[in-house]
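A single protein chain has been omitted from the complex, and every remaining protein chain is retained in its original position.
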Amino acid sequence: MTPSAAAGAGDDRVITALELAPAALTPEMAAYFAKCDEKLGFVPNVLKAYAFDMPKLDAFVAMYNDLMLAPSGLSKLEREMIAVAVSAHNRCYYCLVAHGAAVRQLSGDPVLGELMVMNYRAARLSRRQRAMLDFAVKLSAEPWAVEEEDRARLRKAGFTDRDIWDIAAVAGFFNMSNRVASATDMRPNTVYHGQAR
Amino acid sequence: MTPSAAAGAGDDRVITALELAPAALTPEMAAYFAKCDEKLGFVPNVLKAYAFDMPKLDAFVAMYNDLMLAPSGLSKLEREMIAVAVSAHNRCYYCLVAHGAAVRQLSGDPVLGELMVMNYRAARLSRRQRAMLDFAVKLSAEPWAVEEEDRARLRKAGFTDRDIWDIAAVAGFFNMSNRVASATDMRPNTVYHGQAR
Amino acid sequence: MTPSAAAGAGDDRVITALELAPAALTPEMAAYFAKCDEKLGFVPNVLKAYAFDMPKLDAFVAMYNDLMLAPSGLSKLEREMIAVAVSAHNRCYYCLVAHGAAVRQLSGDPVLGELMVMNYRAARLSRRQRAMLDFAVKLSAEPWAVEEEDRARLRKAGFTDRDIWDIAAVAGFFNMSNRVASATDMRPNTVYHGQAR
Amino acid sequence: MTPSAAAGAGDDRVITALELAPAALTPEMAAYFAKCDEKLGFVPNVLKAYAFDMPKLDAFVAMYNDLMLAPSGLSKLEREMIAVAVSAHNRCYYCLVAHGAAVRQLSGDPVLGELMVMNYRAARLSRRQRAMLDFAVKLSAEPWAVEEEDRARLRKAGFTDRDIWDIAAVAGFFNMSNRVASATDMRPNTVYHGQAR
Amino acid sequence: MTPSAAAGAGDDRVITALELAPAALTPEMAAYFAKCDEKLGFVPNVLKAYAFDMPKLDAFVAMYNDLMLAPSGLSKLEREMIAVAVSAHNRCYYCLVAHGAAVRQLSGDPVLGELMVMNYRAARLSRRQRAMLDFAVKLSAEPWAVEEEDRARLRKAGFTDRDIWDIAAVAGFFNMSNRVASATDMRPNTVYHGQAR
Partner (left out) sequence: MTPSAAAGAGDDRVITALELAPAALTPEMAAYFAKCDEKLGFVPNVLKAYAFDMPKLDAFVAMYNDLMLAPSGLSKLEREMIAVAVSAHNRCYYCLVAHGAAVRQLSGDPVLGELMVMNYRAARLSRRQRAMLDFAVKLSAEPWAVEEEDRARLRKAGFTDRDIWDIAAVAGFFNMSNRVASATDMRPNTVYHGQAR
């Protein structure tokens, strides 16, 4: 590895810029970490970052898993597309790396992952998905200006009121996570970079 | 009440612009709602808004209560000050009404609540509290530009790394809630307006 | 009063951050101050702030009273709504406090005052009043982009050319006052906070 | 004159996009218009634009003349430099033409007028004048962020508290006038363009 | 000349803030400089600024002359209008002075030159020219948001695909030149100021 390589890679053991001693995992959380390791081959750094305090980690995991994995009118890929388009608006390194990989994997389309990271407007999307991302990004950029006509546009593109909630909730969640990650300089697991290219 | 009065007040039974049928409360959540009603005299509308789906409501309540009520180096008032300063940046009507009231109540200073809503820079704050709000608002406005020197400023103002996490987490949380509220046109309980004036 | 209370309230005798010795009031202005005191119970701090120089105070009072009180196709409440929506755009503490109180009083609707301060887009307004505020706020945010189609929208909402002048003049005036107040850290009379809640 | 020439010049009799019938000038105002005509060779269009209503015209003239011509720690040229730098921020065609000409005339430096119109940061200014314009333009761009350290910078550059008021008042005034001019599409007298080149 | 005059005019021998020794002109470039001097009466400072390195100067001149002078569906005046409207967006002193003069000369309309510098939206333009400038300025302000509907608007205003390329290429070129000029504090030849007034 050349000297400049070190510039990008960083040290994989450093997860945030904050020194917070890890707490003891509860048995349930230890099992969850083991399951991550088994399924993914690693524990996502965001979980390790929250692991200094079990109630905070529990709350984060519960909300994350409900939003991204529970039944919804939005497919899992669509939820990940929102995650990346919002994180691109906020230029969040952690979330772009981790969820960009998820878009590549869920879509089987490495280029789609890059498009979400770089400029979702350049992607060839269905009218439905374009309306979904336009809403999510407007909600990120100027939430004060989101009004009934924005919701009407989603309904016209085929979304139900429940779907609108889910779009808002996923976009909202990443507007939170992007800021926690940026505030703490959270670093993604290096393994994401090579996935599903 | 004059006709123009209706312009402001709206209909207190309408909570969001989305039609989402309420789910049956779990016994634990029913008890929690009853406790709210007993302590506050009402159930905050945000809880009713989430009540179409119990796992989402559970996750929201767990995260909210941990962030705003659990032990922290930040006082409860400081956490509410962050909530309002962030919500003012995002011009979120629901959160400004509900948390503006909380600042007035916790501080016993009605003017402080107004200052957080209108422009926190105009308040006579301690150096600590000013640094806290500057960080929270920069994190809201341009999260991509928050860096080590921003964390250093917090440390210099006396905050620990754990405090920095808490500032980031509260600011992040309201960047989420502001967007869910704006996306759904969530309306605050009218009763907040007159509290602690 | 708790220590934090002092943070909000400040010292009611300090009106601006500038040390400018008051000039002798002209007899006409002394009468006007007396009339304010009689009618309102106090002299608005903005008048005291200008009172270091009689010609400046005269010019300010003449323009203010013409704009806000003279006959117009806009009601006095509508002119105050513009004042607050513009001041919210500019996050001017002085004007939000003083004119927020005026909206509450003139409308008899305390919630309407809060909505103007927090986000006028969340209010349930008539099409006429919404068009009026959209014009005033666009004129505040990006005056260079106001064009014939913006005037056409006002005409379509029922405004005459004279009304358009008045909307522009009131919005313009508060874009001036907001800046004089912010530049000098002008503090509103504390009494406004509790009015018409 | 080529057809494209008409694109720029417009019709010199049209002063704004609003149809407002001129009111009868008061004798004092008629005398003032006559004096303008005698001294300048024309009546500035802004005066004709306000002439549909004598109290509005009186108030405008009184405030304008006090701000721009009364004794002040700022020279008349400095006040015009503020006028143009603020109007450039707001891209106000009327004010840039009329006050750009004033800077050229008062300074005897045609290039200085162009610099104020195009980008005041490119001018070779004294530290005093640069501080003055930085304050005026920040006050125009983000009035909510002007604070004690901005006033301190002016004091350090040699300005008194009274001077600070005057800088704020002139900058504020043009933030008003720019908006009235843009809202009404006010057109400057063509004669300004060739003056003091 | 008064002292303040020096503020504007600067020293005509200083071309940029960078000290870069001029290279020997190639015979072709020497001939080109001679031709400029003969036709214009001077060598534009941008050419002298690039003259520290012949390949860079060659590349700049080749691209500039092709874009601004080669056959195109856009007239030379239209290309200069784009140059000035883009440079106004970027507030580039060098380009506004040099190309503002070009608009005045090519149009025979001194006012049109001022309008392009101050706010192109205030000019009375044909629908074609307005669409052209709206595209060029949007492309300057938020290139990420330019999409098919923007191109469609140009086609509807009568532009061919080749014309669209040319609008984009000229707008792009001045987004480059504006930045090279601002980065180096490039100063225009003083003679431009008085041309074609």
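Each chain gets a letter, A, B, C, D and E, in the order it is written, and its residues are counted from 1.
One rule holds for everything that comes next: a contact is a pair of C-beta atoms (placed from the backbone, for glycine too) under 8 Å apart; a residue touches a chain by one contact, two chains touch by 3 or more.
Just so it is clear, the structure is predicted and the values come from calculations on it, not from any experiment.
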Option touching the unshown chain, where A:47, A:102, A:123 or A:176 are the choices: A:123
Touching residue (missing chain; options E:119, E:175 or E:189): E:175
Selected from E:43, E:63, E:157 or E:196 as touching the chain missing from the view: E:63
Hidden partner chain, touching residue among A:20, A:46, A:63 or A:97: A:97
Where the unshown chain meets chain E, residue by residue: 17-20, 52, 55-56, 58-60, 62-63, 66, 70, 90-92, 135, 139-140, 143-144, 146-148, 150-151, 161-162, 164-165, 167-169, 171-173, 175-180, 182-185
Contacts of chain B with the absent chain, listed as residue ranges: 144-145, 147
Hidden partner interface residues of chain A, rising order: 1-2, 4-10, 77, 88, 91-93, 96-97, 107-115, 117-119, 122-126, 129, 185, 190, 193-194, 197
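One rule holds for everything that comes next: only the chains that are shown with their structure count from here on.
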Intersection of the contact lists for chain B and chain D: C
Chain D-chain E separation of Cα centroids, rounded to whole Å: 28
Per-residue overlap in chain B, given as positions that touch at least 2 other chains: 91-92, 119, 185
Graph class of chain-chain contacts, one of line, ring, star, complete, other: other
